[in-house]
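Just passing along the structure, written as structure tokens.
Of the protein chains in this complex, all but one are displayed in their positions.
And then chain A:
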């Protein structure tokens, strides 16, 4: 906060002087009076550690934080299998990092309990991994089937992500589901059927998908602060500047422009040539007339010299100017301008 008694706004584009000597300031309030020299190793050591503590004028304000503990089994839970690449990691174009065989679903406690009961005394009957994969496939196929049906019937995008649409299992018939399971996850018929029934039952009880990704997003008008991640309409500002499109037409247009510009360049070159030739013509005519005049009026003895000069000039490559015209006549004096005169006057009152 500015302690100055004059609250004048600061102009950001104004060049401000950098003052090194604080005695020049109107007031040195709030600034250290004397250079502070630290010969203290302890003080210097203090300053080396990155600080989270701000030593404010009000007093030292320490911001405490809750505790951290190391996980004992980390070294074996996470295995050192990563190999670093020389190049920066980038996703595959279009596909990104989506792995089609990665089983997105994870068994929760209810699933684990059912599985344990189902397996009973035969723990090998159905493995957790296979169960997980089957549930995942059921979820994804069901969502795809629902989406397909709704799109075909012309449903709006909003309807397709509604709670009802996400919750329904009506669009994937039992046969289709079992068929799909047979193709993707090898397991005995009875097991597949049982898993399907379990999944169906669970969906009916929950009234929503098992996988978070497939669940309906919170409706925008839901005010409950405990519900999160509502989809937001991004405000579309139409471009006010004319947009440059990047397609075939504009390429053609640019090609045309290029041709035109090159042709114009040729035309200008011809123009320049023509004007030069005209200028040279004028010079030559001037020379010729001068020569004729001199021949008529000059005395005999100088005749030969004059003729030699002009002959040389005629043979010269680039006649700059006609002979005797190296210096142009003095330019006319600048026109007087009352206003300019007045501005330039020295004894103007300030």
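Throughout what follows, a contact is a pair of C-beta atoms (placed from the backbone, for glycine too) under 8 Å apart; a residue touches a chain by one contact, two chains touch by 3 or more; residues count from 1.
Just so we're on the same page, contacts and distances are computed from a predicted model.
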Protein name (UniProt record) of the chain left out of view, among "Glutathione S-transferase", "S-phase kinase-associated protein 1", "AP-1 complex subunit gamma" or "Histone acetyltransferase": "Histone acetyltransferase"
Residue, one of A:19, A:117, A:152 or A:261, that touches the chain absent here: A:19
Selected residue (touches chain absent from view) among A:103, A:149 or A:193: A:103
Residue among A:188, A:230, A:255 or A:273 touching the omitted chain: A:230
Chain A residues that touch the omitted chain in the full complex: 1-4, 6, 8, 10-22, 24-32, 34-36, 38, 47-52, 54-55, 61, 63-71, 74, 77-82, 84, 88-91, 96-97, 99, 102-103, 106-109, 112, 128, 212-213, 217, 225-232, 234-236, 239
